[in-house]
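Removed from the display is one protein chain of the complex; every other protein chain stays in position.
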Amino acid sequence: MNPLPALVLLPVIGGGLAWLAERVRPHTVVPSRNASWWVMLATLIVETLLLAMVTFNHPTIRTGPWLEHFSMPWIPTMGIAVRLDMDGLSLSLIWLSLLLCFLCACLATRQITVKAGTFHFLFLTTLTGIIGTFLATDLFLFFFFWELMLVPMFVLIAVWGHEDRQRAALKFFMFTQGSGLLMLLSILGLVITHDRETGVLTFDYFTLAQTHLSPTLSMLLMLGFFIAFAVKLPIVPVHVWLPDAHTQAPTAASVLLAGILLKTGGYGMIRFNVMLFPDTAMHFAPVAMGLGVVGVLYGAWLSCAQEDIKRLIAYSSISHMGFVVLGIFTGSRMGMQGAIIQMLAHGLSAGALFLIAGTIQDRLHTRDMNRIGGLWTAMPRLSATGLFFAVASLGMPGLGNFAGEFLVLLATWHVSPIIATVTTVGLVLAAIYALRMVNRVFLAARREGQIPLKDLPVRQMAVFACAMIFLVVLGLHPQPFMTFSAPSPLSVIGVTGQGEHAP
Amino acid sequence: MIGHDVFLPTSLLVLCVGITVMLAATAWRRSTSRSFLTGMGTLLLALVFVGHHTGIAPDNGDSLFIQDQWANYTAILIMFSSMCILLMSWRNDANDRTTSLVDEYPLLCMLGTLGALTMVFSANYMPFFLGLEILGVSLMGLVTFRHRPAIQGYEAAMKYLILSGMSSAILLFGIGLAYGVTGSLRFMPPITIGNISPALPVAATIMILVGMFFKLSAVPFHMWLLDVMEGAPVPVAAFLAVVSKIAIFSSLVRYFGTGNQSPFLNDILYIVIILTIMGGNLLALRQTSLTRLLACSSITHVGYLLIAFLCPGRLQSGAITIYLLAYTASTLGVFATMSAFATSDGPDGTVIAQWKGLFFTRPFLASSMSLMLLSLAGIPPGIGFFAKFEIAATGVEYQRNLLLGALIIGSIIGLYYYLNIIRVMMSAPSLPSASLNRHIRPELMALVIVLTVIVVIGGLFPARALHPLLPVSAIPSDTETEMTMR
Amino acid sequence: MPVFSFNDTLLLATILFSVGLAGVLIRRNMLFMLMSLDIMLNAAALVFVGAGARWHDAAGQVMFLLILALAAVETAVGLAIILCLHARGRPTLDADTGNLLQG
Partner (left out) sequence: MGEILLPLLILSPLAASLILFVTAGRMSAYAVGTVACVSMGLSAAISIALSILLLSGPATGIVQTILWPWMHIAGFSADIAFMLDRISMVMILVVTIVGLLIHIYAASYMRDDPGIARFFGSMTLFVASMLVLVLASDLLCLFIGWEGVGLCSYLLIGFWYDNPVNTAAARKAFYMTRMGDAALLCGLLLLATAADSLHIGTVLAAAANGQITPTALNMAALFILIGALAKSAQIPFQTWLPDAMAGPTPTSALIHAATMVTAGVYLIARLHDLFALAVPVMALTAVLGALTILMGACTALVQSDLKRILAWSTISQLGYMFLALGCGVWQAALFHLMTHAFFKALLFLTAGAVIVRTHHEQDIFRLGGLHHTMPGLTAAFVIGASALAGLPLVTAGFYSKEMILSGVWPAHFRLIHELMLSGHFLWGMALLGAFLTALYIFRCVFIVFFGKVGTTATGRTSRLMTIPLACLCVLSLCGGIIEMPTTFPPLHLFSALLDPEASHSHADEPGWLVLAGAVVPLAGLGVAWVLWGRPSPVMCEIPGQAAVIRFARTGEGIDVLYDRLFVQPFRFLTWLTRHDILDYVITGTGRLTRTASTSVLRARSDFLGTLTLWGTNGIRGADRLLGQIQNGRVRWYAAWIAGGLCAALAMAVLS
């Protein structure tokens, strides 16, 4: 039995059950008796077990770099099939997703009291969309999931978000969906070109990778993909949805957005820009790298001027994602690996920071740093955790972000020392914004009239500790992750045939 | 050239009989619900008989009617929609039943359906014209059924009457020209022969096209739709948006065929499509009334459909088929939800602001409404997603770049106003109204559920709806031989 | 043999059609608009008659009859609606004033 479809479908089924559970047993005042929450937790656990099964079924790489393959006809007349493939990259990103979902489940979603069942349903549906995006190797299916994950996220933001949620949600949806349409055109263009060339109408990733394209057409198609991913990632000129969405979203949704949703952009860039159009991507690389640097600096720069914690973190995400673009488009394996590590590490650090911001907001009912301060006395554990993740996000060596950033910078240095030097300025700015946050939130003198606060309970600390350990491992021992997620993306073209025939 | 055959699709026959029975019943003893039930029964029967016909079609294609897969498909869609609309209006509180009986209402609905079916099955200008007018005149009657505020219904009907009369005149003039040029009433574009100046058939085609555009409400001819739909009762608006559009689109495809259009048509279609998509979307942005917004949305969707119409190719047939299905199901879904929302004393759901906070007070309705709207906007998991995907695919295959641009921009604008409704539903409810927890009428509940299921299942497994149903060419290829014979 | 050639008929029909169209566009009284509509429809009917004569075909005449019926129906329904409008309180027959549906 192939685990991939189960992997994709499980969250949404679990979500449905969670929704039903809430209908059957409506929410009570006691959070621990929140039935839908338990269902969600159970779903996540089963999903994790399943994923663990997949992971440990493959101690050695069996057939090519693709670990699992699943194919089932869907719309035969269009050559569309449910094609799911898993390689190390998708596997590691799915692990990241699950880890963050656990973080959310333990720390954030339990506080939801309004329509908890629906919340969990939507949350898990988003997860389905994300996992599907990571696994799909049929371009239509990929697009399907790509769009699918927006809807529940939109609802999550629009219903459970903060004060200005609806505008933010609308902005988020419009930007990502609009750019998605461009990607749709690119997909179709590629498919039709392939059809004209060979007479075979198919959306299969591996088959399409062999299409011969004229340089102009190739550039156009790649740009379509690129813009969609750039919006999702986001890259600077098209990032404007992100601060609003991240700021206004409920905590769990912020985590999901920053932690995983952005990664789908990076994933897409690796798999569908660089892999599908390698030559064109190289031609385009200078522009993309330029955008990456601008993203790094601009995000960090603006992050320095924010008063709202979540907004600050959101801008820092832009900065970090700039590194990802930079790494991906250096064209070397090193840069790619750096980008992947950076994505994993950023998912953890930004996700955890959003959780901390959410916790603070739960207790203080504000995100304004001018009105928060001196939390260390009241909440030493929370503050220490916050410090840890802030430090991680400023690129402390030994933590995951540094490993990624260093590899990216090194790869960039190979390409252009000047760009790399300019980018290091981003690191200085990162120190400024991260420490600014730490100083204002945790270390400043206590504000007047602050209500007495409760520190994080030990259980939640344990969850955070988990993330910390992952970050440290990622920072000090990234080698397994690198070998793990490395081979598949770069040898796509070579193993095309094998991918199809894999059991 | 009317052959002396009795080739007739059985559905038409069934409908005629049913309508006669209903008429007779009206004369005998008036009862609204019996009328509704008879109508539903007739439609069901007609649905059952949809593949059948009486008599034999003449070999030369000179019959009044034609029955092929395309006709059957659209007929099914039309009859299904009519049933849904009948269901919606059955106990519609907007129809004020305290003052008078409304047993004409189902009768008019049935007549309209008959007209639509006649158009769909017609292979000759004559039944086409008859069907068009039966549909049009019954709609005039139907539009006036709005009782609260009544005057708007009459105004809408008046507007519809004058404008549709005008468009009918244009259409008829075009048909007359075509007849004058070719001497045949066969349902196909006229082709120049003999010594008549080539401008005549062109003018004829254009006039027929304009007539059809009017009914389709493509953009410069669209204005009536908004007013008429707003003035009409909600189910009648659905009728306007779905049944009449499917019928006329089906005829359009049959008339012009699926091949390459002649260049002058191409240009006009190009312009009209762009105008339609942009105009419909921009117009929708300023609407506060949900029915008007849906009217704009239906204008836009016609634009999308026309893209597929203009891009002949392997994908065209599937695209049109699935798009029609998607459009029908989603639009009907929206209207069904609106009907379910309406109360006899409270808001009738035609103003967007009335939907505020629905997500909290009546989550089921809000969810299904959101799903339908998302499907209309072309977002998974609704069927509209795949439909739009197919439309885009046809455009890409034929490299209609300008149209694709319009499609993209239109979709983004469209996304905004569809999402805006969802946003309104998700904002916190303004007043904790006690009357909001009414239960929904069971038949509407069932209808909404069925449509939701169709939309979702169709979105997830669209393969079945992708059969190539379109007529390969409007009339079989013996056209030319016949022309030369003459 | 027809006395008038098809082209002459067509010319006449076009003129009639234009007159009708102009009537619809210019007249503000709804009754006159209905009448102008009838003129337009009749122009179309005339084309059918002429064409039927040209091709010696009965179909044109059939169409003419159908169009006549349509014109009658339109007028009838139109008048009924105007009556209703009047009954519901629309003061004038002016098509331009008192429109509630717009925007």
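Every chain is named by a letter (A, B and C) in the order it is written, and numbering of its residues begins at 1.
We adopt the following convention: a contact is a pair of C-beta atoms (placed from the backbone, for glycine too) under 8 Å apart; a residue touches a chain by one contact, two chains touch by 3 or more.
Worth saying up front: this structure is predicted, and the values here are computed from it rather than measured.
Shown chains touched by the hidden one, complex as a whole: A, B, C.
The chain not shown here is touched by just one of B:F36, B:W224 or B:F309, and that residue is B:W224.
When the missing chain is restored to the complex, the residue among A:W160, A:F225, A:Y267 or A:W376 that touches it is A:W376.
Touch with the chain that is not drawn comes from one residue among B:L285, B:A353 or B:A446, which is B:L285. Contact with the omitted chain, checked across A:I13, A:V294 or A:A444, is made by A:A444. In the full complex, the hidden chain is touched by chain C at residues 21, 24-26, 28, 33, 95-96, 99-103. Interface residues of chain A with the unshown chain, by the touch rule above, are 240, 301-302, 304-305, 332-334, 337, 374, 376, 380-381, 384, 387, 391, 396-398, 402-403, 406-407, 409-410, 413-414, 417, 420-421, 424-425, 427-429, 431-432, 435-436, 439, 443-446, 476-479, 482. Seen from chain B, the chain kept out of the figure touches residues 158-159, 162-163, 166-167, 170, 199, 202-203, 205-207, 209-210, 213-214, 220-221, 223-224, 226-227, 263-265, 267-268, 271, 279, 282-283, 285-286.
Note that in this section only the chains that are shown with their structure count from here on.
Annotation: 65 Å between the Cα-based centres of chain A and chain C. If each chain is reduced to the centroid of its CA atoms, chain A and chain B end up 43 Å from each other.
Here the spacing of chain B and chain C, counted between their Cα centres, is 25 Å. Within the complex, the chain B residues that touch chain A are 314-315, 318, 359-360, 363, 370, 374, 379-381, 385-386, 389-390, 392-393, 396-397, 404, 407-408, 411-412, 415-416, 419-420, 422-423, 426-427, 461-463, 466. Against chain C, in their complex, chain B makes its touches with residues 1-2, 125-126, 129-130, 133, 137, 140-141, 144, 149-152, 154-159, 161-162, 165-166, 168-170, 172-173, 175-177, 179-180, 183, 185, 200, 226-228, 230-231, 286-287, 292.
Residues 74-78, 115, 118, 140, 143-144, 147-148, 150-151, 154-155, 158-159, 166, 169-170, 173-174, 177-178, 181-182, 184-185, 188-189, 191-192, 195, 201 of chain A are the ones touching chain B in the complex.
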